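Just below is one structure, and these are the notes that go with it.
Just one protein chain is left out here, and the rest sit where they should.
We just call them A, B and C in the order they show up, numbering each chain from 1.
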Amino acid sequence: MAFGPFLLLALMEGLVTAAVLALAAAGLSLVFGVMRVVNVAHGEFYMLGAVLAWAVTGMIPGPAALTFLAALIIAPVLVAALAAVADGLILKRLNYDPEATIVATIGLLYILQQAALSLYGPNANPVPAPFEWRIQLPWFGYSGYKLFVVLAALAVLLALWTFLSRTRAGLIMRATQVDRMTAQAFGINVDRVYMGTFALGAGLAALAGVLVVPIQQAQYLMGHDPLLLSFIVVIIGGLGSLRGTLVAAVVIGLSDGVISMFFSPTLAKILATLLVAMVLVLRPQGLFGARA
Amino acid sequence: MRRNGLRVWALHLALLAVLASAQFWLSPYLATNLARIMVLAVFAMGYNLAFGYTGLLSLGHALLLAAGMYAAGLPALLWGWSAGPAFIAGLAGGGLVAAVLGLLALRTAGVSFMIVTLMFAQAGFLTLLYFAPVTRGNDGFAVAAASRSFLGFDLSTDTPRFLAAFAIFATGLLVSLALMRSPFGRTMIAMRENEERSRMLGYNPFTVKLAALTLSGLYAGAAGAAYALLFGYVGASFATIQYSILPMLYVLMGGAGTTLGPFLGALLMFALVEAATGLTTAHQFIIGAALVALVLFAPKGILGTVRERWAKWLP
Amino acid sequence: MAAVMAPLIETRGLTLHYGGLKAVDGVDFTLEAGEIHALIGPNGAGKTSFVSLLSGRRLPQSGRILLAGEDITRLPAQLRVRKGIAYTFQITSIFPRLSVFDNVALAVQAQGTRDLENRTRAALARVGLDGLEEQEAGTLSYGHQRLLELAMGLALKPRLLILDEPTQGLAASEIEGFKALVRSLVPETTVLLIEHNMEVVMDLASRITVLTFGRVLASGTPAAIRANPAVQEAYLGA
C-alpha cells in the first residue's frame, strides 16, 4: 500500500484507540486526581461494561440499535453502582490510604475477574454494532462504527467537562481534589464525594467497555491492556487534568499507530513502550502537570 | 538497633534450623514446594528491600527476575555453562538490570515510578519475544541436565535441590537481616520515612535508592537463576506483570519492612492457593477476598501487626 | 589574610521568585564565623525562603552564595550538609516511626559510623533527651520533638547551624535550657537563628538582620536594631 493511505489508516486507527483510551483514562484520572487512589481494578470495570453490554443486548429483544442504546445506559449504571458499593465496603474503611488501596483493588481485580469467568465464561463473545456501515475508501475499507466511537467518546468527554466546570457537583468534586481538609471544613461531605467519584470513574470505564465491545468482543481478561494504557495516559497527561488526559490519549493512540508503520509489530510495541517510559523519566510531572 | 541482638539472631537461626530439617519430616511433595517457596521468598526479600524498607513501589520486578533467569539460563543453553557460573551470571544480570532500571526510573517517584518500572518490564517482556531465535520466546526452554549440576550434585534431584534452595534462602535472609541491623539499613528506612529530611542530613536520596534497588535486583536475579537451575525451565512468562505483583503480595501479606515477612507471605500464599484450588474452582475469588480481608484487618501484614502489637523488637 | 578572614557565609544579590512573588529579592548578607546571628522580620518577609537558599533546599534564580569564600550557589543540599551547613526545620521534620535513637543515629552516621552508639547518646544527652532513646519519635511531645530536631542538627557537627523558629511550642522552662544550649555551641558552631520571640533574640544574638518583603531592612547589634527607626516602623507600625 502506498504511504499516504497507509498513514491515513494508521491515523484513523490511532484515533479510535485514543478515543477509547481517553474515556477509560478520564475515569481513572478522576479517581486518581480527586481521591489519590490508584485503582488497579479500573480495567475490570471496563471489562464488566463490555460483558454487561453482551448480557443486555442478549436479553432485550429488538433491533440492534435499540438494544445497544439500552446497554449503553444500563451497563455503566450497574457498574457505577457496584463501584459505589466497593467504595463503601472497602476503600472508605481503608481511609483511602494509597498503599492499602492498591492492594485492595488488586484483590477486587481478582474477585471481579473470577466473577466474570464463573458467571460469563472464558469465551470471547461478540456484540453486534448498533448499525452496519462500512466506509469503502479507494485503498481500503473501514468500519463506520469505529468512527462513531470517536464521536461518542468526544461527546461524553465534553459532557464530563461541562459537568466538572459548570455544575455544583463538579465544583464540589474539584474543590475536594484541591484540598480535602478545606472542603470538609466548608461542610462538604467528602465521603459522598469520594463515593460519587469512584462510581463516576467506574461508570466511564464501563462506558468505554460498552463502546468498544462491537469492535473487540467481551472477554473476561480484556481489562488488562486498557488498565496499563490508562495509567500511562493519566500520568503523561498530568494528574487530574482532563485536557491533559485527552491530549495524552491522542498522542499515545497516534504514536502507537504511526510507529507500527515503520517497524515490525513487536519491535514497534517495544519502541512505543520505551518512548512513553522515557517521556515519564524525562518529564516526571507529565506533559501538562505543573508539578508532580 | 544493636539491642535485642541475641533474640533476633536466635529467632532467625531457629527458623533456618527448622527449614533445614524440613526435608526430613515433610513429604517429598511439600519439600519440593518448600524449595520453590524459598526461591520465591528470595525474590520477595529483594522486593522487600526496595519496597518494604526503602519505600520504592515497583511494578517492574518481573524484569529483574527474568534478567536473572535468562542470564543464568541462556549461557547454560547456548554454551553449556554449569550451575555455578550460571548462577553467578544470573546474580550479576539481576543486579545490572536493576542498576540501569534505577538510573532511569529513579528520576521519578511515587505512582510515576510504579508506572515507569511497569513499562520497562513490559518492554523487557516484549524484547524476550522479539529475540525469540535466541531466547526461545514465549515457549521458553528446558535447562539441560548437564547444566543443572553443581560440584557433582544433580540439582534436579530432591535433596540437592532442597539444599541449594535452602542455602540461597539462608544467605539471602541473613544478609538482609545484617543489612537491616547496619547503618545502611537505617539509611534505607530513612528514605521511606522522610526523604527530604534524609537529604538535609547529608544523604543523597538518589544514590541510596539506586543502591537499594540494585541490591533488590541481586536478590531477584538470584531467585530467577535459582528457579532456572533448580526447576529446569526458563520462559518469558516470568517477565509478565503477574510476576511483579506476586512479590508485592508476598511482602504485603507477610509484612512489609520485616525480615521474615517475605518468606511468611510466600508460604501463606502457597497454602492459600492450595486450599483454594481444593475448595472451589473459583480460586481466584478466594485469593482476591483474602487480599481484601488482609488489607482491611491486618494492613501492616502479619508480622507488621505482630511487631506493632506484641514484639517491637522484630527487625 | 583576606582569605582566612572570609566570612562563613556571604550572599550577593540573592533572589528567589515563586511565580511573580519575590520571596527573596537581591539579598546581600554576611555571617561571621562564631557568632549567633538572628534573622527577624514579619511573617512572609522571606526568612524561611532565605535560609532554604542557604541550605540548598531551593536554588536561587540569581545571586551567589559563598561558604568561607567557596561558591556553593548550585551545590545540592546534601553536599552542603557535608560541608557543614545543618538545617533544622521550622515544622518539625523527624522520622516519626523510628525510635529517638535511630533519628539521631541517622545524623551521626552520616558523618561516619565510628562510635555510633556513644556519639548518638551524647547528642541526645546534650539536649536532655537521654532516657528516651527507645521511644517512637512520633509519640514524643511537641517540645521534645523540637529538641530531637535540634539534636539531629547538633549530631551533624556543623560549622553553621540554621535554626528555624526553634522555640516555637517550647514551654517557658524549656526556653531557658534552650538558650543555655545555644550559647554553649559558639564559637565552634556558628548559629543562624530565625526567631519570633524577641526576648530570646535579644538575649542570644550578637548580631541581627531584619528582612521585610524579601529585602534586608537593617543589620547590626541588638542595641542598634532596637534603636533603628525603620525597624520600629516595620514592626510597630504594621
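Heads up, the rule we're going with is that contacts are C-beta pairs under 8 Å (C-beta built on N, C-alpha and C of every residue); 3 or more make two chains touch, one makes a residue touch a chain.
Heads up, the rule we're going with is that contacts and distances are computed from a predicted model.
Colleague: Among "Sporulation lipoprotein YhcN/YlaJ (Spore_YhcN_YlaJ)", "NADH-quinone oxidoreductase subunit K", "ABC transporter substrate-binding protein" or "Heme exporter protein B", go ahead and choose the protein name stored in UniProt for the chain not displayed.
Modeller: According to UniProt, the chain not displayed is called "ABC transporter substrate-binding protein".
Colleague: I'd like to know which visible chains would be in contact with the absent chain if the whole complex were considered.
Modeller: Taking every chain of the complex into account, the missing one touches A, B.
Colleague: Which of A:L117, A:A175 or A:V190 touches the chain that is not shown?
Modeller: Only one of A:L117, A:A175 or A:V190 touches the chain omitted from view, namely A:L117.
Colleague: Per the definition of touch given earlier, which of B:A22, B:I88, B:L103 or B:L129 contacts the omitted chain?
Modeller: That would be B:L129, which touches the missing chain.
Colleague: Could you please point out the chain A residues that touch the chain left off the display?
Modeller: With respect to the unshown chain, the touching residues of chain A are 1, 5-6, 9-10, 13-14, 16-17, 114, 117, 121-124, 126, 128-129, 132, 134, 136, 140-143, 215-217, 219-222, 225, 257, 260-261, 264-266, 269.
Colleague: For chain B, which positions touch the chain that isn't shown here?
Modeller: 27-29, 32-33, 36, 126, 129-130, 132, 136-143, 156-157, 227, 231-233, 235-238, 242, 274-275, 277-281, 283-284
What we mean here is this: only the chains that are shown with their structure count from here on.
Colleague: Can you identify which chains form the pair with the largest number of contacting C-beta pairs?
Modeller: Greatest count of contact pairs is found between chains A-B.
Colleague: Of the chains present, which has its C-alpha mean closest to the combined C-alpha mean?
Modeller: B
Colleague: If you average the CA atoms of chain A and of chain B, how many Å lie between those two points?
Modeller: For chain A versus chain B, the centre distance works out to 33 Å.
Colleague: Could you work out how far the Cα centre of chain A sits from that of chain C, in whole Å?
Modeller: The answer is 50 Å.
Colleague: Quick check: how many Å separate the C-alpha centres of chain B and chain C?
Modeller: Measuring from centre to centre gives 43 Å for this pair.
Colleague: Indicate the residues of chain B shared as contacts by at least two other chains.
Modeller: none
Colleague: Under the stated contact criterion, what part of chain A meets chain B in this complex?
Modeller: 32, 38, 90, 93-94, 97, 99-100, 102-104, 106-115, 117-118, 224, 228, 231-232, 235, 266-267, 269-270, 273-274, 276-278, 280-282, 284, 292
Colleague: Can you check the complex and tell me which residues of chain B touch chain C?
Modeller: 1-2, 183, 186-187, 189-190, 193-194, 196-205
Colleague: Within the complex, which stretch of chain B touches chain A?
Modeller: 57, 104-105, 107-112, 114-116, 118-120, 122-123, 126-127, 129-130, 241, 245, 248-249, 252, 281-285, 287-292, 294-296, 299
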